[in-house]
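What you see is part of a larger complex, with each chain still in position.
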Amino acid sequence: MFAVEVRDHMMIAHSLKREVFGPAQGLHGATFVVDAAFFTQDLDDDGLGIDIGLATQVLGDVLKPLNYQNLDDLAMFAGKVTTTEVLAKHLFDAIAAKIAAGELGPGSGRIEKLRITLHESHVARAWYEGAL
Amino acid sequence: MFAVEVRDHMMIAHSLKREVFGPAQGLHGATFVVDAAFFTQDLDDDGLGIDIGLATQVLGDVLKPLNYQNLDDLAMFAGKVTTTEVLAKHLFDAIAAKIAAGELGPGSGRIEKLRITLHESHVARAWYEGAL
Amino acid sequence: MFAVEVRDHMMIAHSLKREVFGPAQGLHGATFVVDAAFFTQDLDDDGLGIDIGLATQVLGDVLKPLNYQNLDDLAMFAGKVTTTEVLAKHLFDAIAAKIAAGELGPGSGRIEKLRITLHESHVARAWYEGAL
């Protein structure tokens, strides 16, 4: 199986208002360096799994509404705890929707699996991976 | 599938006393930067795959008996060759035991898979991944 | 499952002569930092998945005919577009052939899976992974 992975990042504020989070219950923030990996069984006639330019564009597009935001204020996260895992799944769903809409180009339908990894520091990261 | 991965390290001495290891048959050592990845199908009500604080604690706990040691002197490795692969499996088993004992918190039972990666230099690493 | 991964690199010129590649249609180049991961179910009596020295040797051997070359001039890529994905598959096939020929030592037959990752920059990479 082939995979193409591109990287971008976002810088957000949020609070994790549950007892389990200890000091992270207060308003703080994070840089998330985000990797999006697109998996295909085959390559197209141009030797591509996906168009890396479109992949980079789509990753930037889904990060844009979150970047430089306080996630506590965003309607899309109302009632949710915006842990790294939850954000990975949110970005997975957002990119999956764009793939379904054909925004990864003619090869969109070939993408079988997607993995979104969020690096939150030099010692911790989380990811969500799923079939499409 | 979700995964949460945390990082720590240990600095050990050992010798690999088999002919295949060439110069590594003598007493030498390594820094192993160790990643532990915990895989779950779902998140709990707090939006967590696992509690990253407990994950970091447990990784530190299993590294502690090895860190700053000469592995050749440790009873737990008697008769074994402490290659990077063997150490990855050793740490996998040690963390798996802690998961079974509930040390990863109420969500311990949700962990389906575990991967332990040991980076031994900028050009070599090894890992062991298995279901729980 | 165990894995051992080693790293090397190559520096090549090429052109990607299809419209989809935009500015990359012209002659340009890349450094590819290449990781080769060898997967086995078990370890041998020496505690090895594979011999890491042989793995490094074999990776260097398959990179050698490409390193410092203009890929457009190589017969092995005639009629092909040498995308990162295509190169990952090319190196996969080349190492798989060496495994089949026993060049990974007596444990060659134990290798069940292989993954070749090419890092083309700090923001993009691709890989091919397959069973042997």
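Structural remarks
Per-chain residue numbering starts at 1, and chain names A, B and C are given in the order in which the chains are listed.
The definition used in the following text is that a contact is a pair of C-beta atoms (placed from the backbone, for glycine too) under 8 Å apart; a residue touches a chain by one contact, two chains touch by 3 or more.
As the structure is a computational prediction, the values presented were derived from the model and not from experiment.
Here 3 of the identical protein chains are placed; the entire complex in the file holds 6 of them.
In the analysis below, only the chains that are shown with their structure count from here on.
Of all residue numbers used at the contact between subunit A and subunit C, under half are used by both chains, marking a mostly different-residue interface. Centre-to-centre separation between subunit A and subunit C, using Cα means, comes to 27 Å. Shown for subunit A are the residues in touch with two or more other chains, of which there are none. On the subunit A side of its complex with subunit B, the touching residues are 16, 18, 20-22, 80-86, 88-89, 122-130. Subunit B makes touch with subunit A in their complex at residues 1-8, 43, 46-49, 51-53, 56.
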